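A single protein chain has been omitted from the complex, and every remaining protein chain is retained in its original position.
Right after this comes chain A.
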């Protein structure tokens, strides 16, 4: 499965941007905690604890804010400057998550924007890269 070159229409962003971000954010945080609990996400929480994160899906107008403590990921309000913000269009986030595209490639091409603490960004990037999906049913969606 190749993700098509696609940018969501601007109307979508203005519509989605007006909806409350809490449900998708809650879904993201719950997924992260589940993956961690099942040892699929090999997160060293000591490196993430106390930091705030924002995933900005540009073409969807979606800003998902969360933070981490020593045990869990938690929903956090967006607005204040997060320690790390990752911004990209939905298709590029999907390419990155499904390992169709290398985050460095997206970054060189200016399709992935990293703001804030660079080292924290590297920790998150390397954490996503180190997830071994082969032990999960999600492997069949992965390009690699």
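By definition in this document, a residue touches a chain if its C-beta (ideal position, glycine included) is under 8 Å from a C-beta of that chain, and two chains touch if they have at least 3 such contacts; residues count from 1.
To be clear about the criterion, contacts and distances are computed from a predicted model.
Participant: Tell me the UniProt protein name of the chain this structure doesn't show, selecting from "Gluconate 2-dehydrogenase subunit 3 family protein", "Ubiquinone biosynthesis protein UbiU", "Nitrous oxide reductase" or "Sulfur carrier protein".
Facilitator: Spelling it out: the chain absent from the display is recorded in UniProt as "Ubiquinone biosynthesis protein UbiU".
Participant: Check the options A:3, A:16 or A:47 and report the residue that touches the missing chain.
Facilitator: Within the whole complex, the residue contacting the unshown chain is A:47.
Participant: Which parts of chain A are in contact with the chain that was left out?
Facilitator: Touch with the absent chain occurs at residues 44, 47, 99-105, 107-110, 113-115, 118-119, 121-127, 129-134, 143-144.
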